[in-house]
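Report on one structure; see the data block that follows.
For this view, one protein chain was removed and the others were kept in their places.
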């Protein structure tokens, strides 16, 4: 039964997956380094178990019928076996149950992810503190703006470990998606709709991020690094940037907005204009001296905490 | 003898086009009613929207039955199911799009 | 109801347009086509409703829509649907003259409608500077109404073609089918207009 063996092989591969995860930290999604990624990881493992079960049932039946009835003169041939209500109900009910078992944690996780993760940083005075970073995707780079620290970085961001970080996501031109697999799942960036993504790193370390939504020529190089540091290192880094890095001039900022790939950089300040989170069309209107009025996607509130920006002009509300 | 065949007979021989006239009068009445509710009254927006959409659907069914004879033909069940499925999908695309992209209007 | 839907196999009692197999097939096919059109317009409605508030600083529904012209268009179209219904009735009576007469009145009303709509568009463009590329709202508006208007215009051309054939051949199973189908089409466009009236104009005034 050569054919059977080759058919089973992929299944074995899939079943072996949870085992492999133990020994390789290269599988980023299965190597969660923060609470958000971890809750998704639990969901993934749970679904893998259920799915392995389904696959196992199908494979066992498959192998059985082929082995038993695949021979030239197998016994038990019965052309009148054309249906069986009871059996059919069984294989309707079991998938229903499996779907319920998958749907419940799915919906729970979905709602849970709307809230910031619990801070784990010590000392205790850090608890309850969050950090906000405004992220802008530009063809083909990532701009990170720290509205509270008033600094800006390109293609990398430093965050305090153990502290929930709220990334507010915008796009200047094409859609992209902001993904740091070890810290948690992705969100799109869009020109007309600011979105948010809570992430948190358990411990200091560097985590690779990349755009996961295709945006043109330089898309493959649209990578960044999220560097988690402990609280004091983070503060030191902020001070260092403030003191030792150049300011981002208006011209420099506009240059960054041109489609191109660039190296990681940091700036001790950013121009006022950057705060407005203009998209490409608004920027062009501004340059041409026209009004920058544009409509954002009204009503698409991700939750009550986040007010949408109805006229598309700066003005963030902090919660 | 089914109801529809009777209708066909009636239409072919009756003198006055009652069905058409009633259809017209009803549509005009409903149109003006909707206009009055929308512009003349000042009910809460959601109430107004619900009522006028309801009226529009009612009027669409008048056209469908009074003028278009959906239930006529050799096997009208086919076109009735077709239209119903069309309504289902059209509803999905309109309601879904609004829900996803602009549910507060 | 269901019963009568299923039990109409008996062709002899049915009107002429169903008398040939081909006629029967085409009418069912046309119904399915109309159901597909329902989705097509549904998509345009969804698009319009989502973009309705995206006026980008340009004129909005309140600035543009006026009750007078809109009601004129609506009444003309509703009446044309009525005259079209009368034409189908004459078809059933095998009265070719009546059929042709009502069809002509229908297309005249249709032409008035198209004229009114063109005038409406022209007014918006000329007086308010509202064009297809002013804002997403107006893109949605012009394309939704334009698609409907194109359908009406196409309907007019189609009716003219049928009138020619009716004059030459009289009422035959084939021409009867064509006249019946164009009637369905015309009523369908009326249904679409009812929703345009509601979702575009009334809603525009309400919000």
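By letter and in written order, the chains are A, B and C; residue numbering begins at 1 in each of them.
What we mean here is this: a residue touches a chain if its C-beta (ideal position, glycine included) is under 8 Å from a C-beta of that chain, and two chains touch if they have at least 3 such contacts.
As a convention for this text, contacts and distances are computed from a predicted model.
The listed choices are "Dihydroxyacetone kinase", "Branched-chain amino acid transport system ATP-binding protein", "3-oxoacid CoA-transferase subunit A" or "Quinol oxidase subunit 1"; the UniProt protein name belonging to the chain that is not shown reads "Quinol oxidase subunit 1".
Among A:66, A:231 or A:262, the one in contact with the hidden chain is A:66. Only one residue from C:54, C:92, C:148 or C:187 touches the chain missing from this view: C:54. Within the complete assembly, residues 24-26, 28-29, 32-33, 35-37, 39-40, 42-44, 46-47, 50-51, 54-56, 58, 132-137, 139-140, 142-143, 161, 165, 174 of chain C touch the chain that is not shown. For chain B, the residues in touch with the chain missing from this view are 75, 78, 85-86, 88-89, 92-93, 96-97, 99-101. Residues of chain A in touch with the missing chain: 3, 6-11, 13-14, 17, 20, 24, 26-30, 37, 39-40, 43-44, 47-48, 51, 54-55, 58-59, 61-62, 65-66, 68-70, 74, 76-79, 81-84, 87-88, 91-92, 95-96, 98-99, 102-103, 106-107, 109-111, 113-114, 139, 173-175, 177, 179, 181, 184-188, 190-193, 195, 208, 210-220, 279-282, 284-285, 294-295, 297, 300-303.
Criterion: only the chains that are shown with their structure count from here on.
Chain A and chain C have Cα centroids lying 47 Å from one another. Centre-to-centre spacing of chain B and chain C amounts to 14 Å, using the average Cα coordinate of each chain. Residues of chain B found to touch two or more other chains are 101-102, 105.
Residue numbers of chain C whose C-beta contacts span two or more other chains: 53. Against chain C, in their complex, chain B makes its touches with residues 2-5, 8-9, 11-13, 17, 19-21, 23-24, 27-28, 31, 34-35, 38-39, 45, 48-49, 52-53, 55-56, 59-60, 63-64, 66-68, 70-80, 82-83, 85-87, 89-91, 93-94, 96-98, 101-102, 105.
For chain C in complex with chain B, the touching residues are 1-11, 13-15, 18, 24, 27-28, 31-32, 34-36, 38-39, 41-43, 45-47, 49-50, 52-53, 67, 71, 74-75, 78-79, 81-82, 84-86, 88-89, 92-93, 183-184, 187-188, 190-191, 194-195, 197-199, 202-203, 205-207.
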